[in-house]
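One structure is given here, and the rest of the page talks about it.
What you see is the complex with one protein chain gone and the rest in place.
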Amino acid sequence: MDIFDFSEGREGYYGEYGGVFLPEILHATIEELLECFRECKADPKFWQEYVSLLQNYSGRPTPITHLENLSRKLGGAQIYVKRDDLNHTGSHKINNVMGQGLLCQRLGKSKVIAETGAGQHGFATATMAAKFGFECKIYMGAVDVARQRPNVFWMENLGAEVIAVEDGQKTLKDAVNECMRDWVTNMADTHYILGTACGPHPFPEMVSWFQSIIGLEAREQMLKQAGRLPDRVYACVGGGSNAMGIFQGFMNDDNVELIGSEGGGHGVGSYMHSSRLAYDDASVGVAQGYKTYFLQNDEGNMNETHSVAAGLDYIGVNPIFAHLHDQGKVRFEAATDIEVKEALKLTMRTEGLIPALESTHAFVTAIKEAPTMGKDQIILINQSGRGDKDIFTIADALDDAKWKSFIGGKADQYRGENN
Amino acid sequence: MDIFDFSEGREGYYGEYGGVFLPEILHATIEELLECFRECKADPKFWQEYVSLLQNYSGRPTPITHLENLSRKLGGAQIYVKRDDLNHTGSHKINNVMGQGLLCQRLGKSKVIAETGAGQHGFATATMAAKFGFECKIYMGAVDVARQRPNVFWMENLGAEVIAVEDGQKTLKDAVNECMRDWVTNMADTHYILGTACGPHPFPEMVSWFQSIIGLEAREQMLKQAGRLPDRVYACVGGGSNAMGIFQGFMNDDNVELIGSEGGGHGVGSYMHSSRLAYDDASVGVAQGYKTYFLQNDEGNMNETHSVAAGLDYIGVNPIFAHLHDQGKVRFEAATDIEVKEALKLTMRTEGLIPALESTHAFVTAIKEAPTMGKDQIILINQSGRGDKDIFTIADALDDAKWKSFIGGKADQYRGENN
Amino acid sequence: MGLQSFIAERKQSKDILVMAHVVCGYPSFEENLQELEIMAEAGVDLVELQFPFSEPSADGPLFVRANEQSLKSGTTVDQCFEFMKLVSARFPFKVLMMGYYNTAFKMGEAAFVKRVKDAGGVGYILPDLPIEESPELHRLSEEAGIEPIILMTPTTSDKRLAKLGAVSRGLVYVVARKGVTGSKTKMGDDVLALVERCRQHTDVPMGVGFGISSKADIDVLRGHADIAIVGTAALKIWEEGGASGLRNFFAELMA
Partner (left out) sequence: MGLQSFIAERKQSKDILVMAHVVCGYPSFEENLQELEIMAEAGVDLVELQFPFSEPSADGPLFVRANEQSLKSGTTVDQCFEFMKLVSARFPFKVLMMGYYNTAFKMGEAAFVKRVKDAGGVGYILPDLPIEESPELHRLSEEAGIEPIILMTPTTSDKRLAKLGAVSRGLVYVVARKGVTGSKTKMGDDVLALVERCRQHTDVPMGVGFGISSKADIDVLRGHADIAIVGTAALKIWEEGGASGLRNFFAELMA
């Protein structure tokens, strides 16, 4: 099955989802991007260059780690983890960003813009821009700027301009809108580095293509290390890029079940979550350039969303998943904030791994299901990022008293310096 | 040249440096350790197991990155960087720690203790202990506990007990003393995971052996990627483990110059530094179990030391380096705090890399020397760790106003929650 | 009477028409009415009623905030249609729905067309709906006798202008420059050249918008474009100068 073979359907559509819903002024830009992407995808040298860039700069291939302790503790399936947390800048976001960096070079553009929520994609983009010598602007909701200062600090020190978006909910979706506004103005010399497999065609396909390196590696590694394919593969789903990345390695393996884990927030019925497919609260709509399931009201205005993981806290899901969900090809579950905190603690203590809060959503679902599986079964979790750069969020989530008093002391010290 | 062939000199001595200066009560323990280490070193399966553990858990081999931008900007030698920052937990410390973890298993001990200054070694040890199922205590100077809270937070969440040492300068050397005190009490079931190539024999040799994986990889990678060996190799030197690690790859290559970069702190003559070999302030002494150059007064009491990089801020240097310095085999330079800040900024902006403050010391010396070298020459820098987990230190070092106001806001938020 | 004939008729007595813009429910429907009254008095020919949307990604800061505030104060799509009905009945200018495609998509395209029509609207502007995605909506609109307004822009190739021209009806909205609504545009030869280029591909009237804020701007367009589209400038004046400010603004603009 090649989901990107549009020869029998409409280009850029996955079932009824996807498409390009952009202002006319961007038509030429998106066409140019599509054409350039088609060239790159058809050119084996491009992929080679991409892979070797990631190898030499970001440390790919990332390994697969067998979690013997956790598997034993849960008493069911053998758990393996794909370690995209070991990437440079700490998450899978760098894969996509480096790929788009190469593509931006081909396009001959000198500036890049990107939206960011948690800051990981912005951090990766700022890093790539420093490496490629692009001018870089990162749009970030003002609420996120305030709560994700560490990432802002690094982006700025990497030479990026970080712009706090004061509109709307002042979070990720508003940063996307602001990117669109920049892009319709500056498309002549600016490429928009979208951070996930959402947005108008060809972004879902393009981001998925770059992230497919995760799944390509993982499949081979599982065969080598575990001797066979996993029975189930788990990944968290924000926009869906890391999940698309790993799932693509197993798309044609009918015996491998694919499970996406969304941000369950305060749980089903709370309306404080970001589960577009696992819960029943989302409906099909068109926004931010594409058609998919959105958390929106009956009139098509977007609802507030919530997840303890800023990177999952988004209104839409990639259109490919909307389609694969319809097809029953990918199963979607949700992990609540509380479950995430517990799974994070468990994973830290039993394996010495600190998954990002986003990635921990995949762990939650896997940890729930592993005990119901046989000891001879195998599951693979995608650890899309590391949690140590989210110390503020995690310390808050774990309500750590010593951390809070440390911060109080630091603040006093800084205030003292100013006097 | 095999520096670890003691057949012609005294076991555990490098020239006049090294040895074992421990209380009699530890004699049996250190003998047992030495014997076990000798077995491991002689057993190719042990090394294989070690390498595959690091591959599967920590992402080794770490890549070599060619810094084209920085090389171009400096206009001299081509700069390559060994990326040990991409290791799990963010530094080369994990290499040693995983090796000692395997050894601790062989010893049949169930508890580990470790000293830590910056917290990287403690973080790595806590991680290893979680993975191996050891009980873990980390000794850390009270001053360091206060200023390195993020690492303490992770260590605790990984299940380690972090003990604030209130003696002496309340920093790294005092944590070492406290480890010795724990060890003389609990050696029956406790292994002391020393964090650098210092301390009594066999620690300098053992830690160097585990870290030699850096140099083994790097030599091969340079040949493959640059087509030849580097002309110079730079590494920062705290205790000396990462430097020993990479240098060992080139020890027998007479045309490769090896340069260690120490903490120059406030500069020569300031007596606020931690340069044991690059400056003339240190002299030979015996403390913390071994003989080497220490920053001490005429009566043999240790001086206060300083470096912006907590991991370099230590009184002694590994005895192997004291010897190689005498022999002229390794050249030692110092990088001052101010130079480090500038080099860090430069590296972030031109290459998208954030070296740890420790590692940045190696960059400083390399950046000074690269322009004086030919364009056809090659230098290799060991990036022993990543800086993003040192955000507090770096934000302080860079005196970032927005960061400070963020911390103030966070503190107010926490205080508000308590009311 | 359809949009295009209305424009033709008005153009008999004027060398250039003016289309104005309000965001429904911002600052409030009452104030909208006052604004519209002033516009009507000044002789404005067409008005876009913007239905607020939570993701107005083609709008500039002022309209973004207006969309947001309107939604916050509880504005619904029903209210917007009711308001449209009231407005199109009360005033002599013609009314267009302006908004984002999701508003139409969520109620269903057929319902959308019917509701615009029933509310007295003569057409709609959906800036995020490209022609590739709108054949069915266009068909429904044609059946109902309302017009889907096509946008032509400075980045549109001739080849594409031909495509757009082929399906344009009622009027074409010529986007004077890159960017979002709200910032100033230097109205000059570039804009006029663009209008000329667009005219090669369609016979429907040409409205020019994005950044028009003064009589001088309109004077530049006079004789070249059919309609000057005034958006943000009017809202800004309303916020800063209230009713009297807006009255003066339109008086000067259309003098």
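Points worth noting:
Think of it as A, B and C in the order they're written, each chain with its own count starting at 1.
Here, contacts are C-beta pairs under 8 Å (C-beta built on N, C-alpha and C of every residue); 3 or more make two chains touch, one makes a residue touch a chain.
Just so you know, these numbers come straight off a predicted model, no measurement behind them.
Considering the intact complex, the chain excluded from display touches B. Within the set B:Lys111, B:Arg149, B:Lys173 or B:His191, the residue that contacts the chain not displayed is B:Lys173.
Among the residues B:Val51, B:Ala146, B:Ala164 or B:Val184, only B:Val184 touches the chain that is left out of the figure. Note on the undisplayed chain: of the listed residues B:Gly9, B:Gly133 or B:Gly300, the one touching it is B:Gly300. From the options B:Leu216, B:Val286, B:Ile338 or B:Leu398, the residue with contact to the unseen chain in the full assembly is B:Val286. As for the chain not pictured, it touches subunit B at residues 19-29, 167-168, 173, 176-177, 180-181, 184-188, 283, 285-289, 291, 296, 298-302.
Operating definition for what follows: only the chains that are shown with their structure count from here on.
If you sketch which chains touch which, the chains link end to end in a single open path, with no loop closing it.
In whole angstrom, the spacing between the mean C-alpha positions of subunit B and subunit C is 66.
Chain geometry summary: the mean Cα position of subunit A and that of subunit B are 33 Å apart. Within subunit C, not a single residue touches two or more of the remaining chains.
Residues of subunit B in contact with at least two other chains: none.
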